[in-house]
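In what follows, a single structure is set out as structure tokens and then discussed.
Complex shown without one protein chain; remaining protein chains in place.
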Amino acid sequence: MKKIDYRDKGSILNPLKNLQFFARKPITEKLEPRPASASYRGFHINDMDLCIGCSSCQKICDNAAITMVEVPSIKEDAAKGIRNLRPAIDYGRCCWCALCVDICPTSAIEMTREYVHTCDGDDTDSYFVFPSENGIHDLKFAKGWTKTEDSDLLDRIRRPMGEMKPEARINNFDEVVDGFTMEMAVEEASRCVDCGLCEDACPAHMHAPNYIRSIYEGNLEQAVEWMYETNPFSHVCGRVCTHICEDACSLGRVDENGVKNSQPIAIRWLKRFAMDNVSKATIKHIAQKGKTHIKSGKSVAVIGAGPAGLTAAFDLAKKGHRVTVYEALPKAGGMTRYGIPNYRLPEDRLDQDIEVITSVGVKINYNVRVGTDISMQQIHQENDAVILAIGLHNGRSTRISGSDNKAVVKAVDLLRMIPQGDKFIAPKSAVVIGGGNVAMDIARSMARLQMKQHNKVNVVVSALEALGNSFLADDEEVSESLEEGITILDSRGPKQCVISKGRLTGLETVNVLSIFDNKGRFSPKYDNSDLQYHPAEMVIEAIGQSADITLLGKDLIEELDWDRGRIKINDNGSTSVEWLWSAGDMVKGPDVINAVADGHRVANDIDSYLTR
Amino acid sequence: MSFVEIISELVLMPLIAFVVGLMMVLMMRKISARLQRRIGPPFFQPIYDIVKLYGKDTQVSHGLIHDIGIVMAVGGYIGAEILLPVPGMEGIADKGGIITLSYFLMIPSLGMALGVGQCANPNGSIGISRALTAMLAYDIPFIIVVFGAAWHYESTSLIGMIEYQQANAWGIIEMPFLAIAGLFALQGMLGKQPFEIYIAPAEIATGPMVEMSGKYMGGLFVMQTFQLYTAGVLYASLFLGGGESWLDLLPKAFLVVAIPMSIAFLFPRYKTEDLIRILWKWPVMLALIGLAFIL
Amino acid sequence: MSLESLNEILNKINTIKITHKHKRRIRVDVKADSLTTLLELIKGQASFLHLSAITCVDWIEDNQFELVYHVWSYEENCLISAHTRIDRDDAKFVTVYDLYKPADFFERDIYEMYGVFFIGSPRMEKFILTEWFGMPPMRKDFDSEAYVQETFNWTEYNPDWLQELSDQGGGIAIKPEDIRLSGTLHNKATHREREKAKKEHVVGKGWKS
Amino acid sequence: MRPENYQAVPLGDSNEYEIFIGPNHPGIEGNYALKLILDGDTVVKGTTDAGYLHRGFEKLMEGRLWIQNLAIVPRICVPDPAPMEVSYSLAVEEIMGIDAPIRAQWIRVLQLELSRIAAHLFTFGGHAATTGMYTPMYWGVADRDLVLDLFEDFTGGRVYSIYNIPGGVRRELPEGFLEKLSHLLDYLESRQNDYDNLLFTNQIFVQRAKGVGVLSKEDALEYGVTGPNLRACGLAFDVRRDDPYLIYDQLEFDIPTQQKGDAWSRILVRRDELFQSIHILRQVIAKLPSIKGPIRTAIPNPLSWNVPAGEAYARVESSKGELAYYVVSDGGDKPYRVHVRGPSSMHAVQTLEFLAKGARIEDVAQIMFSLDACPPEVDR
Partner (left out) sequence: MMKKELKIKSNKTNQQKQKRTNPLANVFDDFIDFCQSKSLFMLHYCTGCGAIELPPAMTSRFDMERLGIQPMVTPRQADILLVTGYVSVKTLKRVILTYEQMQAPKYVIGICSCTVNGGMYWQSYATAKKLNEYMPVDVYIAGCMPRPEAVLEGLNRLKNNIKNDRKEQKGSAWKDYYKNYDYYLGNQQNLFGKEWQTPVDVIAEAKLYGLEGEGTYGENTKKLKMVQHPLLPQEMKL
């Protein structure tokens, strides 16, 4: 580089050298707008199919430029986490910073290389744009700024949950997962974009975004407070919930073009963490909040102390009604106690939930079997309303030949027996029929007992469905079962239980061709040539449960409307009989969180019925 | 020469001057564009500008004197045009001569001074005082050059001078020093850098033009076309032998105007006192040397 | 000058708290009455000639203004941030203009933006906010967004696509201002919130307008 | 109520008169105003009038999330936005106790130096235009535009990059970018001769710039002048060297100085600095391909990103001088206080008033442009 000294006076002729520019070409560009660069931040496009209406873009927009617009033609699907909201962009505010692109969980909103938009003074409406796939002027410009792995603002990967080694857990019923530490929980909670899809998906509409936010802020009591607004079974749900919310979570979306690996927030584990780290006394105090001190003078009876019944009881008690719960078994909790093994849900946690519920004034009469100890009529006369929430405690049978043998048992019956002490002697080998979570529960429980008593696991699970997406049980259940030495045979249908001399020796299974017929009805087709034999001392049927409705009495059964073997109820849970409501598994199928939601629904309806 | 001929020449000469002047404005803008590495305005741009300015819907006048000032500014040049002989047309050149022409050339500045004074904008006042200072500065060498030329050609009539040059040799060859001094004066007269002190947007926000608008601004644009034309043709007549035909005269005139324009875009402007010092030093010295040669 | 001698100079002030944040940043907390002395000391004895900035922080919960003087030394290549706190209700402080001329600008700025009066500062007059007659806007108790909502109108768009959607029963669901002005990121997109808003709309609380 | 500059104020019987330069005036950089009291051609007193660009930046930033502020910070100085982003990011990183990955730091240097080149090219033109020479402006802006093309390539925006993020940068450089950059640097160097001929060795320009707006070293220190303006007074101070940030301590570059402190010294310092920036960029081109690794350290999800309580004063050398962000966090999701110390807030007010006093009217604009004052930094 040539130095120029300060004292340099310059020359009058030097500038004239630039007359050479008469001979040089101008550098002016053409009048047409140039194509912008490959990562240009131009006008937005939005892929309507990818977009889920989570409104993260709206929240990150620093200029308040994004309005969420309801599009009726798009179908909402809460369980899949799809809303009919789509962003519309106000270019009178936008600053093209592309933060909306970088935060979009599904990479739906992106930017193009289009950058020219002009309008007449009275046409400012054209500044409010509803971006589609083709861009602001329908010109289909190439994509500009899109999300890359570098620019993605979201933390896609879940904090790993520690759990016991298979060897350590296989011979006992201790809880398998470790739970989060505070640090992990805060980190996990920090991933939440607060979209609320989980809240919509949750049957009980738990305020998940709110309690996740509270956990993130370290305010666990606040988090518990949020939970108790909608769910008195937070300990239970923190462990064994079917977490529909996590399936709907906007962070769980994977797309082959955009985000390759993305895991939903561990909402269930966060709930568990918050509940475990708040003292019982505090929780009780929180549960009292919102309880009225005015006695309504009405009384409600709840039959069945399961999640649905107790939730309804909890709500009604808080509203000032007198609530009596009738439970046939010695402890409350229903299926959560007698259907879920301890390694998934330790009993003390369940006890705690129930303690909190009773602390608001719910009275539970144990060991009272309605129909035998007390009649339905009597309950009706003593109370203004009755809730029937008896769950599904009868196991279904496959009705294959040999299934009437006494060594062929139902999973629910077994599960009920196992926590009641070590009286139960496990068979040396067992085959479980079924591919759901109950099948896994019984298989794993059985494996634990076998290990404890015989030091060897020999459990085979035979499921109709193929492993993979359509498999009924949760992935983690399957993988943990496999770790524990359980054999899972998928796509196998039971042929017959082989009985020799009145003793069960094993089960024959055949390969499954298809499960549903072309109308989508359950109608499995088997390939009988592919026959296998599994020797077993015990065959466990875990293919579904049904309700035991004998307690209702003949008159009531006739009076009620039925729908495919279940009591017919309306949206609010009330049956065709005025004073009777029904809730929980027996009307909605087995699921804790659904039962809780049902409980709320019924309680609300009863409350408005009683205070009418 | 009949009366009708005179009248038609009096009308035609400013008209031609205007058209040629427009071309010169275009040339100026194209030159600047080229040096600045760009394309520049379309061909008819100067005429669009002027028509647009005259066609403004609202016009702001700052009083009668303001109007008169602009009329004087344009009128001064129109007067100059008819004193400037061109091929085929002499107008009243033989009656006026170069002395009258020099006086006419001062009228526009004075007219502008009048008009701008009425605007009462301090920027305008500073601008016009600068313009008058500049006039003072370039008029000294200009008058010496005119005097020298008249002395050399032994005539104060431009027609006579042109005839002399066509008969003998071009003034630029016979009196090169005066011709160079004349170029300096020309640069000053056109108000181009480095002698552009009275427009100076960054300093006094375009000086005299600050309050001019609409047709008044249009007047100044018209004045500029005349100014360029006058400067080009006058210089060509004094030193480049005028022209026997338009084809002869116009290239010379354009060339003359192109020189200061090319320079203008490569230099900044002087300060006022520097301008006076430079213009009273070099061109005057050159002119005096030139004068010494011919005397 | 070594770090020790610098510390020595600083320690001449009683009740000083020195924090070495890293090699070139020293944070110093002093009482308001000894700030000028401190600046005199470090300017005179430790060649801290360059006043980089004066910042005012409004700690409204403590009812205090914090004044931070960032002073740089061209010789030590070190920045001292001198923090001091003054009472928020009686917001007055002495100028350091006689020590550092740039203080004129910063103090005037703080006077405008926070209303802290600097006694002896040469130009305690309006500068940037000459056409503003409200309270000093940088104070935490001035809510800019509320002021804007009250003073200005927003452009009301009604493009064709929006009309079409409205005809179908859709339309604007969540306005950005709703989220932003509530001050939290509380979710307005959930079904529950939208149902609530719709109900309000039916009642006529102007959900869409 | 009438606006202030509506009727000239009569000043009694003296010969002094008042003149307004700005807010809309070619002799003013941006939207800024100077009230001058003139006696003849000489300025008796100059008063600056700022606030035309006031948006309450610092207030706005207190109301936005940490990440949302990324979009707003570059707007504090439009001609040279990159140092703003970097400075803000550095301050936040310091509070959080994290560092950007090495590769990101190199990319940031690349961005900063490119931005400096663009800003200086812009200034040359502006400075020349105040003296009535417009060609350098046409050239300078056109050449700056080539730099902007590169910005567009790697940041996605021409002027406002919004490219930095606390913890790194947002995107990897596109393929073939360094070659493009190398070509641009070659081109800029090849243009040096043209610029020298036109501007830096132009006798009339030198004559006009020399002795205008003389700032002695003592005055400069007293008025808090920084950056090229300070270096033009003979003090070789550069934040990049003396308070190093990013990886500037690994780079080799000179700090050009001049002694006289006038407009001519200042533009010469800027010219030399431009070539120093090219020199730095060449080092970046040589080194960057060998530095592998991530370009971002993870920050929490921006919607629930709380920066721990603390404060940081991050200084960066912008093309105008010392730029600093003082960021205070109270542990919330928004900054508690952000103070922007723009270099021009020192240059454009007190220094400008000081230099304008006694100057000639024709030099006022030149003084302002030679100080390279950027009004939005004053107004914020």
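A few remarks follow.
Chains: A, B, C and D, in written order; residue numbering restarts at 1 for each.
Going forward, contacts are C-beta pairs under 8 Å (C-beta built on N, C-alpha and C of every residue); 3 or more make two chains touch, one makes a residue touch a chain.
Since the model is a prediction, treat every value here as computed from it, not as a measurement.
Listed by label, the shown chains that the missing chain touches in the whole complex are A, B, C, D. Within the complete assembly, D:26 is the residue of D:26, D:244, D:310 or D:332 that touches the hidden chain.
Within the whole complex, the absent chain has one touching residue among A:13, A:119, A:182 or A:513, and that is A:119. Where chain B meets the chain that is not shown, the touching residues are 29, 33, 36-42, 44-45, 47-49, 51-52, 55-60, 63, 117-118, 120, 125, 201, 205-206, 209-214, 217.
Even with one chain removed from view, chain A keeps its contact list with that chain: residues 26-29, 31-34, 36, 62-65, 90-96, 115-124, 127. In the full complex, chain D contacts the hidden chain through residues 1-3, 5-8, 17, 23-26, 30-31, 51-56, 59-60, 63, 71-72, 75, 78-79, 122, 125, 137-139, 141-142, 144-145, 148, 158-160, 376, 379.
The rule we apply is simple: only the chains that are shown with their structure count from here on.
Shared contact partners of chain A and chain D, listed by label: B, C.
Listed by label, the chains that touch chain B and also chain C are A, D. When C-beta pairs in contact are tallied for every pair of chains, the largest tally goes to A-D.
Centroid to centroid, with C-alpha atoms defining each point, chain A and chain C lie 44 Å apart.
Shared contact sites, meaning residues of chain C that touch two or more other chains, fall at 185.
Looking at chain D, one finds that residues 135, 142, 198, 202, 204-205, 207, 303-304 touch two or more other chains.
Interface note: chains touch in the pairs A-B, A-C, A-D, B-D, C-D. Taken together, the chain B residues at the contact with chain D in this complex read 32, 35-38, 122-123, 126, 193-194, 196, 200-205, 265-272, 274. Those residues of chain D that touch chain A in the shared complex are 64-65, 67-72, 135, 142, 149, 152-157, 160, 162, 170-172, 174, 189, 192, 194, 196-198, 200-207, 258-260, 264-265, 268, 271-272, 275, 294-296, 298, 300-306. Listed in rising order, the residues of chain B touching chain A in the complex are 33-35, 37-39, 262-263, 266-267.
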